[in-house]
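Of the protein chains in this complex, all but one are displayed in their positions.
And now, chain A:
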Amino acid sequence: MGEIYAKFVSQKISKTRWRPVPPGSLQTAETFATGSWDNEENYVSLWSIGDFGNLDSDGGFEGDHQLLCDIRHHGDVMDLQFFDQERIVAASSTGCVTIFLHHPNNQTLSVNQQWTTAHYHTGPGSPSYSSAPCTGIVCDNPEIVTVGEDGRINLFRADHKEAVRTINNADSSTLHAVTFLRTPEILTVNSIGQLKIWDFRQQGNEPSQILSLTGDRVPLHCVDRHPSQQHVVATGGQDGMLSIWDVRQGTMPVSLLKAHEAETNLHRNKLLRSYLLVWEVHFHPSNPDHLFTCSEDGSLWHWDASTDVPEKSSLFHQGGRTSTFLSHSISNQANVQQSLISSWLSTDTTKDRIEITSLLPSRTLSVNSLDVLGPCLVCGTDAEAIYVTRQLFV
């Protein structure tokens, strides 16, 4: 991998997202958005990575990303998604969902549309309600789906003031993330280790399918769908487990891969093992044999399942620590035809074929979010730093 650039920005970063490049264009990623959390004042900001392939002329640091514009955001930014080239949707800890519009002419952001009480709690026996954090959003122009701690699912349309569809009490526990499976189907993950598929064509508040890790009830925090094989889904759990699911078959994950686990050296001689919550998982959009995860322990991992890896163990000890990873397969899946399945679903040879590389040099505080687009990766941390690399596959 090429050089990775860090910039301290004086706010804890909860989300980082690349602005999509127009379809069919040869442009590479240039602009990304970030959201902050846990500040007295939180912001949604747009950054440009500029031209740092060339030498910098105006004395700025080469490779630094520059702030284009920012706007106050009420509450923590819980999730952030680009709706299109100009619009960004932000989820707030106040239960509010906002669409921000970017004006490239004068480099400003403005509020374009807002649903202030998208997520809320109703008290026992009283009509009064208090706000509930909105934890996840997913956009597919013109639709926006939001989920929250209130276990509610909302379907919004950018041009509608009211929700098009709301599923109250969709989940008895907290919904952590949402993604589209195939329109109009969505997929949610919750805090008791379940993955649920919802079909907006069906009425009622029952999911069309529930998948779960047997018995463990380990909370799932993030979900991403394989960009080309829509039945392949990856989730990240509270115990550092990355699970790959085939939603067509069975109710259990096809493979479990453990990487976000480390030993922490506290007080010089007390060794403690910690669980390391995976905050985000992303398949590479155009190179889906590559997958990226980031976690609470401050690690950022690159999972490579492409078959043409010449050497594996050499890269494995990067960063001065041995990373254990195990993969176990669920036996009844083993006889699925090899030729049809994606590299993520094959079982017997997984262990030999997935190579994991740590992308950040030293680990301290949580890496909360990451995004990949083309050869570029951006991630944001609780140590108030944004890291950018433009050469992922060098």
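Quick note on the criterion: a contact is a pair of C-beta atoms (placed from the backbone, for glycine too) under 8 Å apart; a residue touches a chain by one contact, two chains touch by 3 or more; residues count from 1.
Here is the rule we use: contacts and distances are computed from a predicted model.
Remark: of the listed names "Nuclear pore complex protein Nup85", "Cyclin-H", "Acyl-CoA N-acyltransferase" or "Coatomer subunit gamma", the one matching the undisplayed chain in UniProt is "Nuclear pore complex protein Nup85". Only one of the listed residues, A:R87, A:R217 or A:H231, touches the absent chain: A:R217. Among A:Q85, A:Q107, A:T122 or A:N141, only A:T122 touches the chain that is left out of the view.
Residue A:L365 is the one among A:L101, A:I197 or A:L365 that touches the chain not shown.
Of the candidate positions A:Q194, A:T235 or A:S358, contact with the hidden chain is made by A:Q194.
In the complete assembly, the contact with the undisplayed chain comes from A:E149, out of A:E149, A:D246 or A:D304.
Interface residues of chain A facing the missing partner chain: 8, 10-12, 37-40, 76, 78, 93, 121-124, 130, 132-133, 135, 149-151, 169, 171-174, 191-192, 194, 196, 210, 212, 215, 217, 238, 264-268, 272, 274-275, 277, 296, 362, 364-366, 382-385.
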